[in-house]
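A single protein chain has been omitted from the complex, and every remaining protein chain is retained in its original position.
For clarity, chains are labelled A and B in written order, and residue numbers in each chain start from 1.
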Amino acid sequence: MAAVSFSNVTKEYTSDGIRAVDELNLEIDDGEFLVLVGPSGCGKSTALRMIAGLEEVTDGELAIGDRIVNEVPPGDRDIAMVFQNYALYPHMTVRDNIAFALQVAKLPKPEIRERTQKAAAMLGLTEYLDRLPKALSGGQRQRVAMGRAIVRSPQVFLMDEPLSNLDAKLRVQMRSEIIQIQKRLGTTMVYVTHDQIEAMTMGHRVAVMRKGILQQVAPPQRLYHEPANLFVAAFIGSPSMNLLTCFVGGTASHPVVEVAGHRIGIDARALDRYPRLADSMGEQVIVGIRPEHFAMAGDIDVPEDQHITVHVELAEAMGSEVHIHTPFAVPPVSVEGAPVNAEDEDQIDTSVTHVIARVEGVHVVENDSDARLAVKSHLFHFFDPASGQPLR
Amino acid sequence: MTIVGDAVDFGESIRARTAEPDHDLGVSIRVLAVWHVVGALACAAGVMLARRGGEAELPWMPKYALLGFFSAALVANVASAYGVSARTRWARPTSLAVNYLVAVVGATTTLHLFDAYRSIGSLGDGLYKAFLPFLVVCVGMIWVLVAGQLLANRPTASGPLLLRKAGWSLTAVAFVWFVVAANPSGLIDTVGRSITRPLTLGALALTVGASLATRLMWSRAAARHFGTSRSTQEALTGLAFLSPNLFGFLVFFAFPLLFSLVVSFFDWETTNTSREFIGFGNYVRALSLDVSGASRANAGTEVLKPGYQVLMNLDWLGQHWVLGARDVEFWLSMRNIMVFLVLAVPLAVLPGLVLSSVLASKLPGMKVFRAIYFVPSVAGVIGVSIIWGQMFDATIGWINYLLDLVGLSSPGQGHGWLTQRSTALVSMVVVFAWMNFGFNTILYLAGHQAIPKELYEAAEIDGANVWQIFRRITVPQLRNTTFYVLITTSIMALQLFDIVWILSRPAPGGPNNATLTPVLTLYQEAFANNSQGYASALAWVLFIVIFGFTSVQFRQQRDQATSGGLS
Partner (left out) sequence: MARVGAYAGLVLVAVVVVFPFVVALATSTKNNDDIFRYPPTLVPSEPQTVESDSLTNIDDAGNDVPVYRLTGIDGQYALVDNDVSVAEFRPIDDLERVIRRPLDDAAETGDTVTIDGEEEDVYEVSVDDVTLVVYRSRVTSGGLFVNLDDPTDERIELINLAEPLTRFGPRLENFPEVIQDKQLGRAVSNTVLVTIAVVLGQIITSVLGGYAFARIEFKGRSGLFLLYLGSVMVPFVVLIIPLFQLMLQAGWLDNLAALIIPWVFTAYGTFLMRQFFIGIPKELEEAALIDGASRSRILWKVMVPLARPAIATLATFGFLYAWNSFFWPLVIINSGNPDGRVLSLALATLGGRSSTDVNLVFAGAIIAMTPPILVFLFAQRYFVENSASSGLK
């Protein structure tokens, strides 16, 4: 087991000059479960493949344990990788698939057998050992890929979207299995996904990337509650954070944000988290409101200036909660690569921002009606519109 | 399902188990440097020798080629010697290239000196003597394969296992029998006799030395010693994998291609050693034409320039003309092949277009027909030509008999298809088309796969009949396939040789040059008249014709594509 460390690691493709990974600095601790997440093309897979040695490092240093591995071929790095399509050798039985690395390493035959059986037993594959991959179900193939990885006792596990080929139910199950395996083996794990639920539920820490640049590394909860920038704020959370360009009015001790005709008083506690908001009086800032920061008036106890009346365009009753879609007449804040809260992504009205509010499921909300909402303004996030940095 | 068991320890990481200690190359790297120095000295000697005229051994290889070779090797060896001792990064690729090439050339030479290549002929003797046991070995191996297949399906069954063991035993016994019957002692004799020659021993030593050096430099330890980057290592691996193929490509394709061009500018005879550079002389000789007006019909060579012979007489613009050429046979062969092309290509392509439309219909039995149509193109041109020779026979041939049955011929009065000038070439058109239409059918079938089925459905809904669908959908949609099929068939037709060789009467090209083809002319010039320079020029002319032909077709295709129509 070993730590993985990126120092100023850059990957540049010579053919088109695109930097897939740009000056990445990241320390992955020994035994840590780190999830790399980001929209497609953000460089997360490239970063993973650089650890594996499948992509060469253009610049910077990549170390596994205390060894710099830039020039070490994949087979000598003592890592194991699970691919999105599993990459099982189709012509080999499950047994041979799992044992292949051991055979290449010329381990003694009894030990190969013992290790293979141990791994198979752990993954419940014992009765399938003599089958070919094509005779297995998707979940079983996934397990074989896992078995192939764990049997080598590698320093680091690398997983490249290992669950994205499974159906939703199986994905939930395998998620917990992978967590258990990692816990049991205590091996460092780097896990790439574009699915933020996987990212939030599995990792000790989550690293968010965008266009080759690392945005934030933090435990999931911190990522959610203290996004390092606009992108992370927009990317993490589902439905995602409502981002609105607003004008800051009121006084430095009692700021008020004005947006699309609404005036929302900001709770003083928000100023503790975002002190620089006080410097932005009379300026435009971007306010980030998570859907759960709304409630039906009366459900929570907040001052009167933290209420707004909105037009309900669409109310989605989900049982436990109701999602209220309401248009705000301000141009939407565009964050490249982040998901968009809109009914129809193809027809984004550039003058209207669709805000989603999540309220208690007990309420009956009619479409095309008006609703009075309370807001938990002490939880709001504030960002500088120019830099996207939080006003901390 | 959850993860079962509490086994969490899989033992040591396999890398920890197998990681080899960085062992030092130590003294061997110094030996390698010395090896390169010695190599450089040897190359220097080679340069001297080549300058003094060491070309006697290889009369066809110009002196400067040898000189260039040794000079390049000298430079590479000096560079390697320096690089290896100075431990530079580029030393490893350079030294590897030198040693690998030397090893390959050395091994090739050694085998040549051992007469190993020519003992393939003796191998033929052995195989002939032991053909029966050889067949049994084949049967045994097929047996093993089949048993292996059974075993793969049921890995634990004992029956197939036993079967496979039996197969192996049979193969082993038959192999022993084969070796005894083939009696390879002759082969061993040849090797044994040549091994004591000093030249052979030298070549062998060179090969072994270079191989050892290659192995040393190829090792991981050397890669670490010289700090070879992963991309360089990757490139070296790629070139190593490609190298057998690449050597063959260079020796048996690239070099002959250039050499052929060079020879075509020489008056070059197979046996005669004096070769004269004559520039475009061969080309001029082949292509020279002369037209002269004549006072009477059927005038002869007297009206032409000296050295020209009558190609044809024509009446045009109220005058008699004589068309003459220096090489009448070449022009005749070109005319013949053009006639052949115009007749044979449509006859070999159109049936493919039509038949594939039927075969694509997925009716039952289509695969059987497909297979049947393909058979002539795989059966072998010689066998097929021999059959057709009999079919076309004037007295007992089936063609005349079938004509007789419908009243177009009578016994004893049959037409001499192959012996008459008028029909000899046409007969070969028939054979060519018969052989090749099946292959073209398959190519067209592949084209059919790419036509969207909706097109047909839409056409049927629109009430189009079979012919309209064929004409308006199938043919235009298969345009690219047609283009490809036309080109490949034309290229084949232009190189017509085998069929003519077997079928023309009384001798290849006959009767009376009616079936003379360019390749036949070339063959006769090169191997009957031994004028290989001239034959090479003919080959290049033919090459250019073929090339031009494909480009004309390509242009047509492009024009049609832009105008949107297809004739």
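Points to keep in mind about this one:
By our rule, a residue touches a chain if its C-beta (ideal position, glycine included) is under 8 Å from a C-beta of that chain, and two chains touch if they have at least 3 such contacts.
Only a predicted model underlies this, so the values are computations on that prediction, with no experimental measurement involved.
Across B:143, B:175 or B:398, the single residue that touches the chain missing here is B:398. Screening B:66, B:334, B:355 or B:429 for touch with the missing chain picks out B:355. Considering B:10, B:330, B:373 or B:432, the position touching the chain not shown turns out to be B:373 (whole complex).
From the set B:42, B:208 or B:381, the residue in touch with the chain omitted from the display is B:381, counting the whole complex.
By the touch rule set out above, subunit A reaches the unshown chain at residues 52-54, 73-77, 79-81, 83-85, 87, 89-91, 100-101, 104-105, 148, 152. The omitted chain makes contact with subunit B at the following residues, 14-15, 18, 58, 60, 112, 117-118, 120-121, 123-125, 127-128, 131, 134, 231, 234-239, 241-242, 244-249, 251-257, 259-260, 263, 270, 351, 355, 358-359, 361, 363, 365, 369-376, 378-384, 386-391, 395-398, 401, 404, 411-412, 434, 438-439, 442-443, 445-446, 466, 484, 488, 491, 494-495, 497-498, 501-502, 505-507, 519, 522-523, 526-527, 532, 535-536, 539-540, 542-543, 546-547, 550.
In this text, only the chains that are shown with their structure count from here on.
Chain geometry summary: the mean Cα position of subunit A and that of subunit B are 56 Å apart.
Contact residues on subunit B toward subunit A in their complex (touch as defined above): 1-19, 155-156, 227, 229-231, 233.
Contact residues on subunit A toward subunit B in their complex (touch as defined above): 53, 56, 71, 73, 76-78, 101-102, 105-107, 111, 115, 118-119, 121-124, 130, 150-155, 173, 176-177, 180-181, 184-186.
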